[in-house]
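Below, a portion of the complex is reproduced, with chain positions unchanged.
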Amino acid sequence: MTQHSYRLVGICPDQVGIVARIAGFIAAHGGSIVGASQYEDTETRMFYMRYVVDADSLAMEADAFRAAFEPVARELQMEWRLTESQRPQRVVLMVSRQDHCLADLLHLWRSGDMPFNPVCVISNHEDLRPLVEWHGVPFHCVPVPPDTEGKEAAFEATSALIRAARPDTIVLARYMQILPPWLCGEYAGRIINIHHSFLPSFAGARPYHQAFQRGVKLTGATCHYVTEELDAGPIIEQDVIRIRHHDTIDDLVRLGKDVEKTVLARGLRYHLEDRVLVQGNKTVVFS
Amino acid sequence: MTQHSYRLVGICPDQVGIVARIAGFIAAHGGSIVGASQYEDTETRMFYMRYVVDADSLAMEADAFRAAFEPVARELQMEWRLTESQRPQRVVLMVSRQDHCLADLLHLWRSGDMPFNPVCVISNHEDLRPLVEWHGVPFHCVPVPPDTEGKEAAFEATSALIRAARPDTIVLARYMQILPPWLCGEYAGRIINIHHSFLPSFAGARPYHQAFQRGVKLTGATCHYVTEELDAGPIIEQDVIRIRHHDTIDDLVRLGKDVEKTVLARGLRYHLEDRVLVQGNKTVVFS
Amino acid sequence: MTQHSYRLVGICPDQVGIVARIAGFIAAHGGSIVGASQYEDTETRMFYMRYVVDADSLAMEADAFRAAFEPVARELQMEWRLTESQRPQRVVLMVSRQDHCLADLLHLWRSGDMPFNPVCVISNHEDLRPLVEWHGVPFHCVPVPPDTEGKEAAFEATSALIRAARPDTIVLARYMQILPPWLCGEYAGRIINIHHSFLPSFAGARPYHQAFQRGVKLTGATCHYVTEELDAGPIIEQDVIRIRHHDTIDDLVRLGKDVEKTVLARGLRYHLEDRVLVQGNKTVVFS
C-alpha cells in the first residue's frame, strides 16, 4: 500500500511491438513492473495502457524518467503522463446542501483509505461549513442567484477560487448547479460528477421523481466526466439498488444516497489511481 | 410446495376495516390464511391485496368460495379474482430464432420448478421446432413478411392460433416482432415481454448496440406487460449485469442472455403466482 | 414519513382466525392499517406478525391501546409489544478504534435518515472522542485490559454506563471485545453486532485474514444478535462484495468496510422499525 510507484499511462495508435517497446524501456532502466494493463480497441485501432513501476527499482527520479521516455512516446505517437503514487492529487470538492457524498469522501480521506489532497470545498450554501471546517478543510461559500447575470458573476467567483486552488481534479459531490460551458471546457476530463440515476435514463432534474413515475424496479447512480452537454459525458462507474412498489419518493432518495456515495467513491478512486482513460465519449477503466 | 391453495387477489378503494372484512370472511369459512400481502397507495387511496388460503381448510370448492365472496367484494367495490394453485395457467410462448429464454422456461416447466401449462409455441421462424417438439409441446410457425399487408395477415393467423389455445398468459420470449395494437388490446395485462435493456434506457431496436455506443457500465433486461406503446408498459422485474470496456457488442449480447432469461423467469413466476397487480403504468409485486 | 403510527408486533401459536381477530380489533377502534406482514412457520406452527396502524385514526393513546389489546393477546397466547414511531429507540453505540460504522450511523442519525436516539458512545479507546463529541453525543472511554480481573472490572464499569443510559438497543459498531455472557444475557435480543465475514464462514478473530488464506471470491459482513456463543446468534442481515486475486488483505479490509457499514445500517434499521422477530436461532425480517 505504502509502496512508492510511478504510473505510466498512455494512448497511441496500435502497432506490433508496443508492449515490448514499453516493457523493454522500463527493464532497461532496471524498473520492476508491479502492474500492467492494456487494451486494444479493434474498431479505432487505438492502444490504451497503464503500467505501474516500483519507483525504488529505478535509478532515476520521476522527471528524469519522463525525459528518458519522451523519445519513446514520440516514436509511438503516444499521448501520455507519468504520475507518482506518493503525490496525491489536489482535489476541489463542490457541494450544495446534501452532505452524504461529501461526508463519505472526507471520511475516506481522513481515515487514509483514499489518498488525495482536499484543497478546499466550494458550496452555494453555508450549510456544510461546520462539517468541512471540523475536518480542517477550507470552506468557501459562493451563493448562485437564479438570474443570468448573478449566475455568471457567481461562476466567475467560483472559477477564481478553483484557479487559486490549482486542482488536478474537481468533484461535484451533489453540487446542484449546472456549470457554464466555459468552465467545463477549462477543466475538460478533470471534472467528475455524480448523477442520481442510471444514465442515460432520467437525465436532468429530479431523477428520483422520474424513476418513481416510470415504476422502475431498480434505481441507480452514475459517476461521469462533465462535458458541456448535461449528464452526457463519459461514464466512469454505475451501480443500482433494488426498490419496491411501497417505496415512496422519499424512500428512493434515501436508498439512492447509498448508491450515490458508493459509486462516486469508486469512480473517484479509479480516477485518482489513473485507471480511467477517456476514449471518445466512453471510458477505459483498468481494474 | 404441493399444498392446494386459493389465491384471492383484489384492488379496491382504501377504507378502514378492509383487512378485518376479508380475514373475517375467510375465518368464518374456516379458512387458514397461509400468506397475506397488502399495500395502500397513499396517493390514489387504493388498496391492493393478495391472500393465500389453504384450500383444504375450507369446506367449499373454488366456485362456491367465489359465489360467497361476491357480496363482500361488491360492498368493497373490489376488482378481484380467485385462482387455484393446482390449476396452472395456460401459457402461449412466442419466439423468433434465439432460444435462450425459451429453453430456460421449458426447462423450468419440465423440471417442475415453474408450474404452468405450455399450450403451444408460436414462432415466425422454423429454427426452434426441434427443441420445442422434443419437449412434446406443439409448435406453430407463422412467418411475418416485412410488408404491411403480409404482416397483417400473419398477425391474423397468429391471433387465430392464440385464440384456439385459450391462453391465460402470452409470453414474448424474445419474439422480435411488434404486435399490432389490436392484438395487444385483446390481451391487455396478459402479454409479458422481455426487453433486452434496462428500460427506459435503450427502448426500441438494437438495445445492446445503443448501450455499447453510450458506454454504460451495466447492461440490463426488463420484463414488462405489453401495451400499445412500444416498451412502455408496466414493469414487472428488472436486473443488470456488469460490463467492461473490453466487452464487444457480441459480449454484451452473450452476457445479456443470462440477465434476460433470469429476469423473464422471475417476472413470469411472479405473474403466474398472482403476485403482480397493475397500478396504472406501474406494478405492485408482492414478494 | 412523518406520520405517527403504532407498530403491533407479536408471536403466537398458529390457528384459524388470527388475522381476522387482530384486524377486527383494530377496525373496531377505527384504526387504519397502513402496513401488515405475517408469516406462518409451518414446521413449528408459530405465527409471526407486524401491523402498522395510523395513530391518528385511533381514538386512543398507546397505553390505552395496549390495555385494550391485552385480553386479545392473552386469548391468542401471544408475546407482543406495541411501539410508537414517534418515540425513537434509545441506542448505546460501542466501538473500538475503527470509525467507519460509527461515522455512518451518526451521519444517518444527524441527517434524519435513521431516527434513533444515540444516548451515548462507549469505547475501549480514546480515538473516536472528537468525532463523537462533535456530533454532540456523550462519549465514555472504558479501557479493557487483557487480564481476566481487569477485563471483568472493565465490563462492570461498562455495564453501569449502559444501565444508566437505559438503552432499548446496544450496537457493537466494530467493538473488538467479546462481551461476557452475563452482559449478553442481560440484554438478550437487544445487542446487535456487525461481524466482518459472511457467517458462518470465518467466525472469530481476523476474518479477512481467514478469507484471504482460503481464496474466496467474495467477502461479506453479517449483522446479528449477540448471544453467549461467539458469532453464532440469529442473523439479521448479510451481504457480500467481490474481491480478486490481486487484492491484498489491506484491500479486503478496505473493501469490507463498505459492506460492513451498509449491512449494519440495514440490519439496525430493520430492528429499529420492529421488522425483526427472533425465531429460535433465526430471524423473521418483514420487508
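When the chains are written out, they are named A, B and C in that same order, and each has its own residue count from 1.
In this section, contacts are C-beta pairs under 8 Å (C-beta built on N, C-alpha and C of every residue); 3 or more make two chains touch, one makes a residue touch a chain.
Bear in mind the structure is a predicted one, so any value in this text is a computation, not a measurement.
**Student:** So 3 chains are in place, but how many copies does the full assembly in this file really have?
**Tutor:** Shown in place are 3; the entire complex has 4 copies.
As a convention for this text, only the chains that are shown with their structure count from here on.
**Student:** Superimpose the Cα atoms of subunit A on the matching ones in subunit C and note the rotation angle, 0 to 180, in steps of 5 degrees.
**Tutor:** About 180 degrees, rounded to the nearest 5.
**Student:** Is it true that over half of the residue numbers where subunit A touches subunit B are used by both copies, so same, or is it different?
**Tutor:** Since more than half of the residue numbers are used by both chains, the interface counts as same.
**Student:** CA centre of subunit A versus CA centre of subunit C: separation in Å?
**Tutor:** For subunit A versus subunit C, the centre distance works out to 36 Å.
**Student:** At least two other chains touched by the same residue of subunit C: list those residues.
**Tutor:** 287
**Student:** Using the touch rule from the top, collect the residues of subunit C that touch subunit A in their complex.
**Tutor:** Residue positions touching the partner: 1, 99-100, 103, 107, 111, 113, 134, 244, 248, 250, 254, 257-258, 262, 287.
**Student:** Where on subunit B is subunit C touching in the complex?
**Tutor:** Of all residues in subunit B, those touching subunit C are 16-21, 23-24, 26-28, 30-36, 38, 40, 42, 57, 287.
**Student:** For the complex, which residues does subunit B have touching subunit A?
**Tutor:** 39, 42, 198-202, 214-218, 220, 234-240, 244-246, 248, 279, 281-285, 287
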